[in-house]
Structures are given as structure tokens and as C-alpha cells.
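Of the protein chains in this complex, all but one are displayed in their positions.
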Amino acid sequence: MAEITFPLPDLGEGLIEATVLEWLVSPGDQVERNQPLVEVETTKSAVELPSPQAGKVVRIHGGPGDKINVGEPLIVFEVPDNTAGIVGTVPKEEAPKRRVRLSAVLDED
Amino acid sequence: MDTLPSPFSGNDAGQLSGPRSEPLTAGQLRELFSLMVAVRHLDSSAIAWQRQGIIPGYAPELGQEAAQVGSGYAVDTTRDFVFPTYREMGVARAMGVDMVAYMSTHKATWHGGLYDPLQSRLAPIQAVVGGSVLHAVGWAHGQTLDQKDGVAMTYFGDGASSQGDIHEAMNFAAVMKAPVVFFVQNNGWAISVPTERQVAGGSVAARAAGYGMPALRIDGNDVVAVVEATRRAFAHARAGNGPVLIEAMTYRRGPHSTSDDPGRYRSLNEERDDAGEDPLERFRRRLLADGVADEAFFAEALAAAKAEEEHIRAGIQALGSRPGSEMFDLVFQETTLALQAQAANWREESEHV
Partner (left out) sequence: MSNAILESGAAMADGTPRRGVEQLSMQQALNLALDEVLAANPKALVFGEDCGRLGGVFRVTDGLQAKYGTGRVFDTPLAESGILGMSVGLAMAGFHSIPEVQFDGFAYPAINQIVCQIARMNYRSRGTMPMPITLRVPSFGGIRAPEHHGESLEALFAHVPGLKVVSPSNPHEAYHLLKYAAERPDPVVFMEPKSRYWQKGEVDFDSADPAGSPAGGSPAGAKVMRAGRHLTLVAWGAMVARCLQVAELAAEDGIDIEVLDLRWLKPIDEAALAASVRKTRRAVVVHEAPLTSGLGAEVAQLITQACFDTLKAPVERVTGFDVPYPSGDLEDEYIPNIDRILFGIQRVLEYKRG
């Protein structure tokens, strides 16, 4: 598993920070792309930030009332190291299992 | 009829013969809404199932509910036949297909799904892009030969329109005057490639002119427009006038599949700008404004959708693997000695399921 950090984006022209109003997801949640993550307030307005990707939430930064600077970590996602292709699954590497035993008299001729 | 501004829709739509169908009744409009809610809820649930490990993968159709439900709703399952792609859950649901049997393809239980295609009038799920479009022409020509009045409807997308088979299918159908409705869902994306990098000229409907075939380019996010256009196309084909092409302009709001990451090729802002209005929300407001439905009805529809999803999920979870013997039994109608020997060898050496 790898972690991807999503920093607070610039929510309006030249804004440098935002205040967290309410988190809409918690660590451990599986979120989908475009799902609302958090409500934040800037000097201009209150907005919901949609998730830039699908993934599992590992950490969130800042509680209600906390200020976060643009570019600082807002949320951290966990994503698999080995993402499957567009379809299918990454096969698991398993220890070989057997039921069959070999028996032979090997004449080394 | 709602049509997008297009140099092709106006004139060609005029070539469609036959009377317009009766307007949809309030009851039918509510039924369409209930179907769209059921499809939306099942679709988003299927993504959750994949995240929970219930199914290995899924191809979402978020945003295409109006195009799929509206066109599937127009099918007469007593005489017509439909050829889907792998992203036609809304069509299957609108046609009344058993949804556990349909979704089993996404559990990788059986490639084509477990539903009975003959009885449900829906061909097996097709994984080859554009793969079943010629089949629709053949089925439809069979109707002509048998002097029956069934119409074939075949689905494909803007991506598939690049395949040579699509040209062959349209040309055959037009030459033979086969009763086919080519239903194109132009959803803007073929995995990562946008329509403007896929469809020269920007319109699949425009190609119909070259085959002498009428085409309707419609707002695929307006379910009423989709039902009406599809009904007109069916009536035209059924009356012996040959094929019709419908290009329903819509948008694939989700990823190509549950393993796809659209962030690699389009931004959330682009999605918001290009997707237009959510077809479900738009229909909800229309029903409300027209006094056809109220909030109580919407709540009821959602509750029914949730109950349905729970039932389907339980069915999918209860589905075991198919017995391995089916690998051998279903290859031929008349099996071969070699295949029987291989099956015997498999049973002896490695049968697991």
C-alpha cells in the first residue's frame, strides 16, 4: 500500500488559507472520486471539497475551526501499490501448494 | 422532441415515417423515474461491492441512466431483441432482466451473465467493443426473411463507432433494409480518449446520411426524449422502412471501470463543466414542476431501490462458482471424444469446483 497526500487547493483567486467547518469523511472510510470530503470556509464562501480520487482515507488534517494553508496536507489516502489494469485483479503470490508426490526409480544410465 | 442543435437531426428526423407515439402517461413517467432511481442506486452500490470484495470489477454507467432506461423502456420484449455491450445495466433493468443473473458477469461467475438471453430478449453481455452490432443486423434480417415484425436494437458507444464492424453493420442494414435501431450512447469518453479524438466530424449520427439512413441526435440525459425517439425509431423500422440511428448525447460521469483512475486524463472541473445536469435530478425537478410526482413518491422510489439492491446483493453473495464441468459441457452441442478425455483427466487430476 502507498499513501497519496491531497493538499488544500487554492479555492479562489489568491486565497492562502481556509478554515475547516466539518469533515464529511473519517479515517478508514472508502471514498469515491467526486465524493464530498470536507466543508471549508474561505474569506469568500463556504465550499465542499470533492475527492480527487477513489481510495481509503488514512488521515485527515485539522478539526472544525482549524485554519489550513493552501498547499498544506488536507487528507491522506491509501492506494494499492500494484494497481490492477483497467480490468481484472493483481494475482496473489502464494506459496506453492501440492497434493501430488512424485515417485520414481531413476536408473542413472 | 428534444434534439440537440445539429445539422443532421432536423432533416433526418423528418425522414422518419409513421405516427408519433402517444405521450407518456403520468404513471409511465413515475415508472421511468423509479427505474432510474433503481439503476442509479444499484450502479453506485456495485462500486461499493467492488470495494468490499464482493465482486472483482464493474463498469459503472453513472450519468447514462436516462439513455439506458429510456431506450430499454421502449423495447417490446414480446417481439424485439436487444444486443448490449458490457455497460448496459440500465437497459437490462428497464427490460425486466433478472438482475442477479445479469450482475453475475461482474462477479466473474460466467462471462456472458447467467440470464437466459432468449427468454429475456437480451443477448449475452458482449465484451468486444462493437462486437454484437452485426449480430443485430443478422437477427433483424431474419425477421424480414420470416416475415415477422420484431426489431433489433443494438448498443454501442462513441469509441466503438471507430471499429470497422460498425461501418459494415450500418451498410448491411441499410442495403438490406433490416429493421435495426442503432442506439449510440455518446458518453464523451472511450476509457481515456475523448470523443473529439475519436469521432472525426464530431457526430456518429452524421454518418447515417452516407448510408441513406435517418438519424436522430438527441439529448441522452432527457429520459422522455429518449423514450420518444426510441419509440419513433422502432415504429419506423417495424413498418419496413429500414434501420434508424439514434445518437444519445450523454456523459460517463464515473470511471471506465472500478480499476480506472479518471484523474489521469480529466479534471474534476472538466467533469463538472462537461457532464451537464444530472439526468436523475433533472427528471425529478420536471416531475415535481409538472405535478406528476411529489416528495413522498421520490422517497418511496428510493426506498424501493434500496430494498431491491439488498435483494440483488444477497443473491450475488450467495452465488458460488460454477462447476468446472461446465467448462467442458458448454463448448459444443455435440461434444468430442478429445474433450471428454480432457474432462476426465481434469476430474482425476485437479477438480476443485
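Of note:
Letters A and B mark the chains as written, and numbering starts fresh at 1 in each.
Everything that follows uses one rule, which is that contacts are C-beta pairs under 8 Å (C-beta built on N, C-alpha and C of every residue); 3 or more make two chains touch, one makes a residue touch a chain.
Predicted, not measured: the structure shown is a model, and the values here were computed from it.
Although one chain is not drawn, the whole complex shows that of B:197, B:272 or B:311 it is B:197 that touches it.
Contact with the chain not shown here comes from a single listed residue; of A:21, A:58 or A:86, that residue is A:86. Listed for subunit A, the residues touching the missing chain in the whole complex are 2, 4, 52-53, 82-91, 93, 96-104, 106. Although one chain is not drawn, its touching partners on subunit B can still be listed: residues 56-57, 86, 105, 107-112, 127-129, 159-160, 162-165, 190-193, 197-199, 261, 263-265, 321-322, 324, 326-328, 331, 336, 338-339, 342-343, 346, 349-353.
Convention: only the chains that are shown with their structure count from here on.
Within the complex, the subunit A residues that touch subunit B are 30, 32-34, 50, 52-54, 83-89. Touching subunit A in their complex are the following residues of subunit B: 47-48, 51, 56-57, 191, 253-257, 259-263, 268, 271.
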